[in-house]
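Quick notes on the structure that follows.
Let's turn to chain A:
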Amino acid sequence: MSKLNIKNLIKSFPSMDRPAVNNVNLDIESGELVAFLGPSGCGKTTILKMITGLFQPDSGDIILDEQSLLNIPTEKRGVVMVFQNYLLFPYMNVNENVGFALKMKGVDKNIIDQKVKEMLELVKLPDIGLRKPKQLSGGQQQRVALARALISNPRILLLDEPLSNLDAHLRDEMRDLIVTIQQKLKVTTIFVTHDQEEAVLLADKIALIFDGELQNFTSPKKYYEKPKNIKAAKFFGGVNFINAKKYNDNLSTNIGTVHYKGENYTDLNEDNIITIRPENIKLSKNNDFNDNSFKGLIKSVIFSGTHTRYKIIVNDLELECSLQSVGLQDIKKDDTIYVHLPSDKIWAMNE
Partner candidate 1 sequence: MNNNLKKINIYAIYLGAIILILPLIAFFINAFSFRWFYPQVIPKELSLQAWVRLKLIPKPGQRTFEGFIELWASNPAVIKALLNSLSIGFLVTIVSIIIALPAARVLGLLNFRFKKLIIFIMVSPTILPPIAFVLGLNINFISWGFSGNYFGVCLVHLVPIMPYVVLTMTGIFANYNPDFEHQARTLGANKTRTFLLITLPAIAPGMVVAALFAFLVSWSQYLLTFLIGAGKVMTLPLLVFSTASSGNPALTAAISIIFIFPAILILFFTSKFVSGESGATSGFGKI
Partner candidate 2 sequence: MKIKLKFLTLTFISLFFSKLVFAETAPGFNSWDDVVKAADGGQVNVYMWGGSDAINGFVDDFYGVPLKEKYNITLNRVPLKGTVDAVNQVLSEKEAGVTGDNGNIDLIWINGENFWTLKQANLLYGPFAAGLPNSEFVAWDNPAVNLDFGRPVEGMESPWSSAQFHFMYDSARNNYDDMPRSYAELSNWIAENPGRFTYIRPGKGGFVGTRFVKQIFFELSGGHAQWVGPFNQELYDKWAPEVWKLLNSWEKDLWRGGETYPKDNAEMHSLFANGEVDLDFTQSPRGAGPTNTAGTTPPTSRAFAFYENMIGDFNYWAIPYNAPNKAAALVYANLVLEPELQAAQVQPANGFCCGWGISTAKVTDAAGKAAIAEAQNNLGDAAEDQDILAKALVSDIAAEYQDLIEADWEANVLLK
């Protein structure tokens, strides 16, 4: 239940020609579940390690509940990290692993036993206390690592790539567990991931980081609908980008004039880019739409279960559209088609 402020954080390594973390500012509210998202090597784990105190920042500050953490040794920060490969201490059994943090605090053994039992129930592994880490599956190890991290009621929980080492079917289960536990305990949580889908599914807010720089820090929904720039849009699966110019409160493109309702019109530069998510594009064989409708040619049709994806050429521009497979019109390759870009779904952004 703690609030974390990161101020102008900078960290360089001699082996890198640019700062690993470059002037990052972040304010994380109490109880939030935040994802640090970015490609590997973008500096997100470095930030985590600075929060834990394993790295010292070159400059900037990390403030937890109005108090700077920088001069507090790692073990006294109340910040617990769960590493990507779990790092269960191999020569301790599960009970000893989970109880480790309380033992460090000198808590009475009976209380530790009690707490360990509770934690193992919380992560739904009540009967494995005497096993050694080697005897556990990957998913079980992850849960034990989580229980071990949570036992001392950390002020901040840090998860480094919590799902990346798990099989697909375990991921969903684990994701649900993390969300459930996080909501139950209301612990401020930061997790690091390179997978935008994971970030979207789990996080209240996502901090998108490229090359050590924070790109944006906002809710997942906004990343989809109103990305800040083309890089962010692309990272979240954006495929349709149309160059545009401001023109009479609307936008002019080489497929024609596009009506735009976005609230950021005034912030837009003269030259900007329109994006729209493939699932928001509508298709019609007959020109049923009165607004933002353009004629094109179907280039390919790919059926992928619940959805079908179309590639359409409009005036040399390729757009991608994804429609629910159920109740589809019969659209085939080389058909002529009308493409509708709903004006409330398009989003323009600066380069």
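We adopt the following convention: a residue touches a chain if its C-beta (ideal position, glycine included) is under 8 Å from a C-beta of that chain, and two chains touch if they have at least 3 such contacts; residues count from 1.
These made the cut because all candidates are chains of the complex that A comes from, given by their letters.
Note that the structure is predicted; figures quoted are calculated from it, not measured.
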{"item": "Chain A in this complex - touching candidate among 1 or 2", "value": "1"}
{"item": "Residue numbers on chain A that touch candidate 1, as the complex places them", "value": "49, 52-54, 73-77, 79-81, 83, 85, 87, 89-91, 100-101, 104-105, 148-149, 152, 158"}
